[in-house]
Every structure is written in C-alpha cells, then in structure tokens.
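A single protein chain has been removed from this complex, and every other one stays in its place.
Note that the chains are named A, B and C in the order they appear, and that numbering of residues resets to 1 at the start of each chain.
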Amino acid sequence: MTYIAKPKFHHPKLPLNDLGLTRRDYEGAMSTLCAGCGHDSVSAAIVEACFELNLPAHRVAKMSGIGCSSKTPTYFLSKSHGFNSVHGRMPSVATGANLANNSLKYIGVSGDGDTASIGFGQFAHAVRRQVDMLYVVENNGTYGLTKGQFSATNDRVSVGRKGQKNAFDAIDLAAMAIQLGASFVARSFSGDKDQLVPLIKAALSHKGFAFIDVISPCVTFNNHIGSTKSFEFVRDHEHTVTGADYVPHRETITADYEEGSVIDVTLHDQSRVRLRKLDAGYDPSDQAGALQHIMARQAKGEVVTGLLYLDTGETELKEKMEMVAAPLNSLGVAELRPDMAALEKINVGLR
Amino acid sequence: MTYIAKPKFHHPKLPLNDLGLTRRDYEGAMSTLCAGCGHDSVSAAIVEACFELNLPAHRVAKMSGIGCSSKTPTYFLSKSHGFNSVHGRMPSVATGANLANNSLKYIGVSGDGDTASIGFGQFAHAVRRQVDMLYVVENNGTYGLTKGQFSATNDRVSVGRKGQKNAFDAIDLAAMAIQLGASFVARSFSGDKDQLVPLIKAALSHKGFAFIDVISPCVTFNNHIGSTKSFEFVRDHEHTVTGADYVPHRETITADYEEGSVIDVTLHDQSRVRLRKLDAGYDPSDQAGALQHIMARQAKGEVVTGLLYLDTGETELKEKMEMVAAPLNSLGVAELRPDMAALEKINVGLR
Amino acid sequence: MRVNDFVIKFANVNGSGSASANALFAKAIFRMGVPVAPKNIFPSNIQGLPTWFEVRVNDKGYLGRREGIDMMVAMNPQSWDRDVAEVAPGGYLLYDSTFIREIERDDIKTIGVPLTKLCNERFTIPRERQLFKNVAYVGALTALLDMDFEVVKGMLSEQFRGKDKLIAPNVDALELGRNYALKYFDCPLDIQVVTSDAVGDRILVEGNDAAGLGCVFAGATVAAWYPITPSTSVAEAFEKYCHQLRIEPETGKKKFAIVQAEDELAAIGMAIGANWNGARAFTATSGPGISLMSEFLGLAYFAELPVLLFNIQRGGPSTGMPTRTQQSDIISCAYASHGDTKHVLLFPSDPTECFDFAVRGFDLAERLQTPVIVMSDLDLGMNEWTTKPFKIDETMGFDRGKVLNAEQLDEIERFGRYLDVDGDGIPYRTYPGTHPEKGAFFTRGTSHDEYAGYTEDGTVNARVMLRLSHKFNTAKTVVPAPEFGQKTQGATMGLIHFGTTAVSVPEAMGMLADSQIHLDTMRLRAFPFSQEVEDFILSHDKVFVVEQNRDGQMRSLLVNECGLDPARLVPILNFDGSPITARTIANMILEHLGQAVEDRSADGVAAE
Partner (left out) sequence: MRVNDFVIKFANVNGSGSASANALFAKAIFRMGVPVAPKNIFPSNIQGLPTWFEVRVNDKGYLGRREGIDMMVAMNPQSWDRDVAEVAPGGYLLYDSTFIREIERDDIKTIGVPLTKLCNERFTIPRERQLFKNVAYVGALTALLDMDFEVVKGMLSEQFRGKDKLIAPNVDALELGRNYALKYFDCPLDIQVVTSDAVGDRILVEGNDAAGLGCVFAGATVAAWYPITPSTSVAEAFEKYCHQLRIEPETGKKKFAIVQAEDELAAIGMAIGANWNGARAFTATSGPGISLMSEFLGLAYFAELPVLLFNIQRGGPSTGMPTRTQQSDIISCAYASHGDTKHVLLFPSDPTECFDFAVRGFDLAERLQTPVIVMSDLDLGMNEWTTKPFKIDETMGFDRGKVLNAEQLDEIERFGRYLDVDGDGIPYRTYPGTHPEKGAFFTRGTSHDEYAGYTEDGTVNARVMLRLSHKFNTAKTVVPAPEFGQKTQGATMGLIHFGTTAVSVPEAMGMLADSQIHLDTMRLRAFPFSQEVEDFILSHDKVFVVEQNRDGQMRSLLVNECGLDPARLVPILNFDGSPITARTIANMILEHLGQAVEDRSADGVAAE
C-alpha cells in the first residue's frame, strides 16, 4: 500500500554505487507486512544486491503471484515495472514477458503456497524451459495472507500454531528445481543476509533459470515452537553446504582461501561466483549427487542452505528458441510485416 | 467407442480364476486406438492382472483424464464404473472418489501429456497425499490424440517424426514420484508383458500411491528412428534394476532364487512381492539412492525399468485423514445427522 | 435521545487485538436483547493497516448498513482524518486523549479517554498494554451508553473460561475505562442501550459458520477447498462442527474428510469425484476460484453429477477487492463454462438461510444431478447477523435423488444412465461398486447417448442437450420459491431483490412510503426462476431490480430467462464494495421517479 508517502531525499552521506545511486534509489513503497516478517528482509536483500550490482532499476521487471510474499515487489525497486499477476501463475507471465524482451532482468517473487500448490505445474515448466530469471520463493511453510493454513512445503514433523499435526510430507522446492534441471539452485534464510545477498547477486548474473528457496519465517502464523520454519529452528538447523561469494568481473582474485576448498565459476557476464566448500561431501555441479545429499540431510531434519547446484553450460530459453538478438518487442512494422508481394505469392499458392 | 457389439460368450475351455471368471469377463469394449498402439497392450496387462488377482471387477473404479491413453478404461473391465474426467485432472477426481469409498480399488490411467503438463500439479499432490490407487501413465513422449506434439516427457535427444528437435529436458515422472514420496514406483514397457503384469498385480495389492510409468509407444506419431520412445529404442536401451514377482498370500515361497539377490516384501494384503536384484548397485528401499541411480543411468540414455522404489511403511490417505473404517458413502442419516437437540445446543451457544 | 437505535464505528489498526473487544461490545448489546448488526471492514493484509468495525443497533430490526455514524471510536492515527469526517453532525467522537489531537469539527461532541495512559499505568507487559486499551474503551462505552455491566463482565468470564487468570485483568481494564467515563463525563449520553426483548429467540452468527454447520446436518462427509477470503471460514466451520459432532466415539475416528486442496481446480475435482461415488461433498470458494472451477462445472453439468459449491462473493473482477462485498458473480455462475450450460443457484439472505440452503442444496444437487451454487457474499459470510435459530425437520431424511441399488438393478432389463424414464428430464444413476453385473457405466464429458456410450452422432447429442434443458425446467418447480414481502393494494410498481440486499429492503420501503411510494417486493431465492417470478414482474408496470454489482447481472438473467422486455426492469445498483443501504435504494428509486432525494453519504458510487 502506498498511502504513506515515504520521503525520498538523498542524504548527502549515503554511499553511492557506480551509477551514482544510493540504496534509497532501489527501495520501494513502505511495507505493509507484519512487523518482523521474513519477507521484508528478503526485499532488503534484493535492494542491497541490486545496489551493489549497479543495476539500472528500470531495466528490472518484478513479477509475482498472490500472497504476502507476492506483495513485496511493491516494497523494493519502485522505479521498476511490476506485475502482480494471479495466484500461482507468475511463471507463465514471466515467461511471456521474457520472450518479448530478454534484455531486462526478471525478478520473480513467489510464496510457498503460490509455487508449491496452485503454481506447481507452472513452476516446473518454467524451470524446464530455463526461463532467464531469478525466481525467489519466500518460503514460510504457511499461507500467510489467508491466515495460516499449512502449505505444501510444511514439513511433516512441523506442527501448527494450535498444535495441528501435518499428515503430509513437504515438497522440497530446491530439490525439485534440481531434478527439473534448473541451472542455478540455492537455498537461503531471510535471517542470513550475509549468505542471501551474494546468492542474489550471483543469481542475477547467471543466465538461465536461477532459483532461490529462501526460508522466510511468518512471524504471525508460523514462528512458534514446533514449527520447522521458525527463525529459531532454521538458525539451529541450518547446514550450509556451499558458500558462494560474488566477484564482479573487474575484480582480480586474491588468494585468501584455503587451497582445494574453493572453486571459481565464471558466470555469463564474466563475473564469477566463488564457491567455498563447507561440506566436503558436496559437489554443486553433480545434479544427481547433490540431490541425494540434500535429501539425505533434510531427512535428518537439517536445513541445507547455500548454493546447491550450478550449471553454467545450460542454455536459456531465448537460445533454445533460436530467437534473434534484438528483443522481439523492439521490432517494428518493417521487420515484422512482409509486404504485399509476399502475400500475393501466398494467394497464388492457394489457388 | 462401443458401436461394434463384441460377442461375450464363455468359451467352455477358457481358463477360470478363483471367482469362476474368464479373462473375457475382464475385458472392455473394442479398442478404437490405432492398430499396434502400446496402450492396448497396457489394457491387456491390466485385464490379465485383474484376472489373476481374482478381483471382482465391479469393485474396481477406472479413472482417467483425456487423451488416447485416457480413453483406454473403456477397453478393459466393462463391469467397472469409469470416469473419464477432464484433461489433467484425474488425480483430484480420484482423490475425491477415494475419500468417499476407500473399499474399491482405483485404477487411474493417464498419458504423459495429461500428467506431465496440464496435470503435473494434481499429479504431484496426489502423490503427496498418498492416495490409495494405482496410477498408470501410458508414456509415449507425445500427444497422441492431438496428433503428435512433443510432450514434456520427450527426451531432449529425441527428435520428432519430421526431424523436429526438442530443446527441453524430459520430466522423468518416475523420478518425480520417488522424490515426491510415492510409496510404490515402477517403470515398465508396454512391450514387456512379463514384467508389466506382475508389477500391476503388486501395485494393486499395495496400499498407498502406486505409480507405474509405462513406456507405451505411439505407433502413429512417435515410433520412428530417432525417437527414444519407440519400441525399438526401448527394447534396446531397457535396463531393469529390480525384477518383481507377485506372490499371492496363500502361496508358500519356494526357494528357487539365488541367495542374496532376492528380497521378499510383504504387502498390505499379506501377499508378497519378490524382488530380484538385477542391478547390484540398486536398492529399491533407498529413496535418495534410487533417485541418484536412476538419474545417472537415464543421463546415459538408458531406460531404467522394474520396481524402482517400495516403501510398505508409509500410510495412505485414509489413515492420514484418520477416517472411520466404514466407507463414508455408506453412512446414512442416522450416522451423519446430529439430532435437533444437538442443534438446539448450538443455537443456545449462539445467543 | 437515540435509545437502541444508533450506529457506532470503531477505527482500529488490524492485528492490534481490537476485533475481540469490538465483538464483545456487539454481543453484549445482543445479550441485552437488542438486535445488532456488526460489520467488519478489514484490509487485505494481516497487520498494521486500518480496519473498522461498524455496529448498527436497532430494536425495530432494521439491520442493514446505514449511513451516518452516531459515535466513532477513533483509535487509529492513520485513518484519523476520515474517521473524524465520517461522524454525523451531532454525533460523538471517542478517542485516546493520551495524545493531543486537533479536532477541526465543532458540530460533533468529543470524548477523550486517555486509554494509553491508563493502560500503561495499570499494566506492565507491552502486549497487555496494547490489548487492554481495546477492553478499556469497551468499558468506557458501558458507562457512556448505559449498558448492563454485569452482562459484559459475564461475557468476559465466559470467554476466558479455562484460562481463568485472564479474567481479572480483563475486568480490570473494563473498569478502568468505565470508571474514567463515569468520573469525567455525564453518563449516560443521549445514545443509550436499554435492555429489551426485541431479539427473541434469535441467534448471532456468521453466514459461513451457518453454512458449515448446515453441511454437517446435510450429511456432507467430504469437503475439499482451497483457502480464499471470504470463503475460508465455510470450510473452517465445517471442520469445527465435524469435530464436535462427527467423531466416532468408540474410535475417535472421523466420519468426514476435509482436504485442503492444492488449488480450486483440484478442490472441485475432489468434490465431484466424491459425489460421483455417493458421498455428499462440497467446496467453497470466491470469485477467482469460480473462474478456475468453470471447466469442471461444465463437466458436472453435462455428465450430470451433483456437487454443492458455496460462492462467497467478494469485489470483482480479478483479485479485485478481496475484503469487500459484492453480488457480481451472478452471470459467471449461472452460465459457468463454455458451451450451452446453466446452473442452479441459491441466494441466501441471512445465516439461517445459509444453513437451510446447505441442507436443501445437497437435496437439490442430488435430486437434479447437477451442480448447485449457493451465492452468499462477504457481508453475509463473514459478519455476525441477528438471525432466526437453526431448525431441521427430523422426520425428513436426505433426498439422495434417483439412485438405483443392486435390487432395483436386478429388476430392470437394461440400465440406461441417461434415459429419461420419468419424463422429468432426470435420469437414474448408480454408485460404483453396486452390482457385480449391472449398472456400471462410463461417466464422461464427451458426447454420449442415453446408455452413457460415446457417440459422435450430433442428433443423439442434441437430444441429450434438449433433455438437459427439460431437466432445468423441472428444476424451476423444486428450487426454493421466491418470498413476497410488502404487498400493497393496487401497487403498480414492484421491487426485486436477493441475498444480503434483503436486510435493507424493509427500511427502504419505509422511507419510500414516507414519500407516498408503495412497491410490492419479491425476494428471489433461486435460479432458475419459477413461474411466480415471471408473474410478479408481469403484474407490475415497472419493477426495480436491486443488485450489488455494476452490470445489473440479475436483471440480465431475468430478462434472458423469462423472455421479458427489459424496459420493465429498472436497475438499482451499488458496487462500491460496502453493503447496500436502505437510503441508497430509496434515493435511487426516488431519483428514477424524478422525486426529491434525501441527502446520502454514499457519493456517486452507485450508478445508473
């Protein structure tokens, strides 16, 4: 909601990025979420990442579905166009937008209800198509906006606020994304800005479908003891398999990491993501192995975070579709409409 | 279609099952599929399995979506009720039917278009709910009924009839089912009746969600060289990890298998499924491991078949829902409607 | 003096705990025997935004929303300006005088109670300080409005039964406000509540609660739903009452199954599957869900499957105004799905009817073998209404419609699922598993003959479609008949209304009577329309059709289905998302008739 105008003056001492912009320039309207909601931290992390990446905000498009999480695009990047579509159908809208103009950056924000239930089919197929976008699920295990029903990502052992038991297993969206072939898959925690911001930066620099499952607690409906999506639980059970630092492409690498535990992967824009192996058994380039590892650890009640899978070799949608370089929406009559002679030839062929 | 009446006389020499019925009693109307369509073999396997299991046909309900595959319930078990619902939505209809009366056996038949595209969300959630049913996908990598478009299970390397390339990776429905927690997952081939019939029998004896991904070639649109769903390709690339034989619960086990390579698993109705390890590295009770194994082999172009995953410990929907033993549809006014006194008490509480 | 006849409004911040205090206030008046109509006006968000609670108190039983706030309890600085502006001249403004506020109006009376200060002094835990402010202003109101304090105190004890140590601080907070008011103001004011017996045996309940309860008494065993405001509480109520009334005592097991589906398509799919299989099953949703369910509704229509669907309408189109009320899904429900389809609709106008139509809805759906949609709305579903107590006729069973059992199947030669045996257009069905040899058939959404066999013969299909039309004609004779309200000798004009508009109609008629305008009124309760509906229209020169939507959707339906000249039907429309008021109805009719109109506060939102 925008009823409270937020003063937007530039404090002289605010740090500027390469575009001469401050963090304020990447903010949005005032949040109307509950005080303390994890989603607000995710918005802040997106702001931070875009600021640090020097992204021109108007070249970003914000896509979402319906839910508290899906509302958040109003609360960051107010200079970007946004599209708050219908429940669970953001992936298709983002796919269409992407086809029309692949030169923008797409940030899709969704909730676990929005993605794992009503939108599960669209999510899976956006992954499969390798739509070039960052897809963030703000995962709180519950339906915030409709007041606290279990979502499909709620763990079987996780109980409701009033002690309700959950009979069903959770859908692990990150594991799903890996199995479906997403080329960048991470999990993080809204409470862990140091991990989240570099992941968002790397994801935004990746070409292809980048998925981040952010555990983002719902303070109102799912932050109690017994919930596995509470701040406390995640803090206590987080296990980071791969640390990821984002290195802009101009920066040279300084060798301050231990030999062997660090891998540098060059992203499509020549920036790099520096992976730090925090779990010796984990290989973020091995799809089947990563999956097995995650499933095994999660079965033990751990929340596996970090960069889970990265494949810089996969092509993204536009390449798959063999489209021309120019955005389709930039083509005019001259490029698109054949002339009357071409039409007449068709007429002749139909006689 | 039923326009050609099929003579239904009992040949005196046809073998009878324990119910005194012949295979003919389990057949349906004449198929209107293309001659040679894999789906007809699957129908035949279902007939065979039901005959051998001595199932009273009227206690089976046949559920399907839309497609050539979804038409097939007309072609088997003509004494069973059938429900040919809408495209991709059979899982929800089957779930509802199951809740109403869990004492019937449910056989859901779907296609790869029906399940992996439009119905992907419903499929995933039926798995997650452990609906007690046999769910068969007659997987031909194509949309048969709408004349041969690629489906989402079509492998990336598989080319179309006219040489069309496929830019996208296949969704492996069996792997999906495993990850989503289905308690019985198998893959088979319509051309391999010896493997398929016992699998169907075991699946029908299993309590919970039993999934069989049957590669069932479409002779009209996807049986050419270059297709990975052709009879030839599957025959050449099939790799069976676990053989499964169904053992009725009365039969004693005769030890004619090699020690160590055979495991007997008791199903809920006390029948057993005898698993023969054909791939030493494969353990059909290890969810994450099985998944990894399948993904790795499939990546090499193999078609992994057999019983892929079995978990007899998982509860099915009705148990999860803590429902009474009697089917809900058998309860009458007396069991369901509280009396006026109860209502009056509620009225009082609302004053 | 406004005794038992006023409107009070509370302006709060949502998530601040005001809801239960406000509800307590309204219920206390109800307990004093005075009819109330509380309305929650809440944002589509969880915490921190403006929310209002409006209570109309009226012992004549005029309980529709009314313009003009006699007293505003203004607790929210965010909405302060408009809250102050909304007080009727001569009305009261109660506010938290801990903070200094400029009040620009001199035509209203202000009552400052330093609620924050009082609570901060008395309580120490921050959350308590916050919560008890709400209880404290209720306390102040008991003094100001001269409410029966014992009633209010008693209700607190009831509310916290089991958590007894919460009672004392609550009563404390109540007295904090009450004593302050008694001390500093001339209590009572000229707005007062006096104990009465105007409530009679009526109850105070939400429509969705009643609907959920109705489903229990209707014998529904399966509910499949997907959360969406304002329908969520139908499923929640069903669950609550099932837990009370439907647990098998011996085993603790459930004689019901409630599934939170993955979306609305799945929800209705499950409900259809269960009904096909002989269980009574329903789903509940709102606008966006209706759109998503429309493919399945077409299947159920054509394959002739019963299913009950509650549509708790909210502001459309699209996601629209999810926390506001409208009656704008009439057309999309009546003709839901592609192809030639028509669906049975029921229009409850109070919670009692939500209950009754749940019970009757299942009978109709099974009798007619078709979807039945109960067209409630947010106002009815999510607000408490003073309404008649629930009743059932214990001598009546469930009408399961034409279902053949094994014995009956044995008696017939050849079962034809879609044969019109009785000439009423309604065929016979069988449940799966009934008979080893007979009665099995294939349910399909593709064209079929009378034996449920697939056919591509268009003539056969057309015959089936015509029988469906005939069945829909039969429906006219079994759906709830319209109810006739005011009937004036020789009136040449009539008024048609339905659903929640009903509560404002008698008052509107009174206002019109003051201008010597007399209308006969008819309340529609169902679609398709029975002959009486057509007769009513034809027996008047002009009929006003009052609706809460932009396009006059019910009017369209009337014209279309009764084949009437639309010139006879004058649309009276309100679609700003708040319940239509008597004044709006009266004024629009007066305007149409070219008469002088009394001032109304609703400014231009109602059109045509």
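Here, a contact is a pair of C-beta atoms (placed from the backbone, for glycine too) under 8 Å apart; a residue touches a chain by one contact, two chains touch by 3 or more.
Predicted model only: the values in this text are computed from it and were never measured.
Touching the chain that is not shown, out of A:225, A:280 or A:336: A:336 (per the contact rule at the top). Of the listed positions C:132, C:180 or C:335, the one in contact with the omitted chain in the full complex is C:335. Interface note for the absent chain: among C:241, C:302, C:415 or C:536, the touching residue is C:302. Within subunit A, the residues in touch with the undisplayed chain are 1-2, 56-59, 61, 63, 73-74, 78-86, 89, 91-101, 103-104, 121-122, 124-125, 129, 318, 321-325, 328-329, 331-333, 335-340, 342-344, 346-347, 350-351. Within the entire complex, the positions of subunit C that touch the omitted partner chain are 43-44, 287-288, 290-292, 294-295, 298-299, 301-303, 315-324, 326, 328-329, 331-332, 335-342, 444-447, 456, 458-459, 461-463, 465-466, 469, 549-551, 553, 556, 559-560, 563-567, 575-578, 603-607. Residue positions on subunit B in contact with the hidden chain: 1, 3-4, 32-35, 66, 68, 71, 86-88, 113, 117-118, 120, 143-147, 149-150, 152, 220, in rising order.
What we mean here is this: only the chains that are shown with their structure count from here on.
Averaging C-alpha coordinates per chain places the centre of subunit A 35 Å away from that of subunit B. Per-chain Cα centroids separate subunit B from subunit C by 43 Å.
Centre-to-centre spacing of subunit A and subunit C amounts to 40 Å, using the average Cα coordinate of each chain. Residue positions of subunit B with contacts to 2 or more other chains are 121, 124-125, 129, 321.
Residue positions 262-263 of subunit C are each in touch with at least two other chains.
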